[in-house]
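Apart from one protein chain that is not included, each protein chain of the complex appears where it belongs.
Which chain is which? They are A and B, in the order written, and residues in each are numbered from 1.
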Amino acid sequence: MTNSLFSRFTPKEPDFFPLLNEMSDVLLVASDLMVECVQHQDHASAIEFYNKIKKQEKRGDELSNSVFDKLNSTFLTPFDREDIHILADKLDDVTDRINSCAKRIVLYNPKQIPATAVDLAKLIKEGAVYINKAVTNLESLKNNSKNVQEYCSALHDIENKADDVYEQFIINLFNEEKDGIEVIKLKEIMYELEKATDAAHQVGKIIKTIIVKYA
Amino acid sequence: MTNSLFSRFTPKEPDFFPLLNEMSDVLLVASDLMVECVQHQDHASAIEFYNKIKKQEKRGDELSNSVFDKLNSTFLTPFDREDIHILADKLDDVTDRINSCAKRIVLYNPKQIPATAVDLAKLIKEGAVYINKAVTNLESLKNNSKNVQEYCSALHDIENKADDVYEQFIINLFNEEKDGIEVIKLKEIMYELEKATDAAHQVGKIIKTIIVKYA
Partner (left out) sequence: MTNSLFSRFTPKEPDFFPLLNEMSDVLLVASDLMVECVQHQDHASAIEFYNKIKKQEKRGDELSNSVFDKLNSTFLTPFDREDIHILADKLDDVTDRINSCAKRIVLYNPKQIPATAVDLAKLIKEGAVYINKAVTNLESLKNNSKNVQEYCSALHDIENKADDVYEQFIINLFNEEKDGIEVIKLKEIMYELEKATDAAHQVGKIIKTIIVKYA
């Protein structure tokens, strides 16, 4: 219990938690915007939500760069460093995927956003809530490892659900859509949404690794 | 010779080899199923083989997770840890690619599986056999480094052959197939097959690195 990463660096390195927490807040805001974005069918709304999501993505980038800079200028053992680095990186990946998806909606301007896009966006949102809880509890991991473990398992379940939604969407798309260009557009937009839940699952995996090592 | 990774950790860490061997067995079974899968043109067979491959993929996931858990709870020097981690990761990637390909065949349900898909699947199978031999010999790497080196070189040659098959396929596809949706389907399915040989080559590269360090 005493060799916890976080208990060890907390006294001398109190700066990583606020940054990681803020990264997960950014992700939460982006996922909320994504849910709203896919519920609008008009191009003007898509542009509006994309611009808002892009701001979050830029903020996420700044925060992950702050984490990397701090890591590089701070003495930590290689493993501590690596774990924090990967965690910040994976958190950033989820927000990036949400941003990529919103960008594609704007650039591709498909005839219609599929109803299942809302299902996927809601799964991303659900994942962002669990990530937020998990990251918030990292600082007191020793007392909360069981809860955090459960949040990570929830991320795994969410990814499986998103996989099923995506697969059924693809089957329907190829059965119903005969316009090759619409197929390209919708397939990529939905792929990015599904990959966002995959990226959220990766966050869960790295947090599980941190639990094994330090809780 | 005495500072071999594997001779060093063999006495205290005898558990990594069986896991890695089992991962390469899983890959071998998956590659056999892939060869059979692409030789059937009906959708029912595709579903049947995909379900069998998916089981192997899940088993591969479990095994690589066992490797990661063991690495995290075991004292090893950073390099030993990193090499085993990457090796398990790359082995898993090959099986994942095979699974992705089978999944796409099922979801996309193309009008016809191209004959060249069988050529690629056989190259994947050939690669899986070399990987299996190489991984089996890791435990006695000091006495077999020359053989293992040859298996790794064979993986490089196989990837080059697969590249040529894929490139010729793409040229023909764009010359002959005028249905954009079929182009999307077949291009992606064949791409995944080619990427599986690429992933097998990556396994060869990491094993070569291990030879340089420890044999």
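Of note:
Going forward, a contact is a pair of C-beta atoms (placed from the backbone, for glycine too) under 8 Å apart; a residue touches a chain by one contact, two chains touch by 3 or more.
From a predicted model like this one, the values you see are computed outputs, not experimental measurements.
Contact with the chain that does not appear here is found for just one residue of B:H43, B:K58, B:K111 or B:K213, B:K213. Residues 68-69, 72-73, 78, 103, 107-109, 179-181, 183-185 of chain A touch the missing chain (whole complex, contact as defined above). Within chain B, the residues in touch with the undisplayed chain are 78-79, 167, 170-171, 174, 178, 180-181, 183-184, 187, 209, 212-213.
Methods note: only the chains that are shown with their structure count from here on.
In terms of their C-alpha centroids, the spacing between chain A and chain B amounts to 28 Å.
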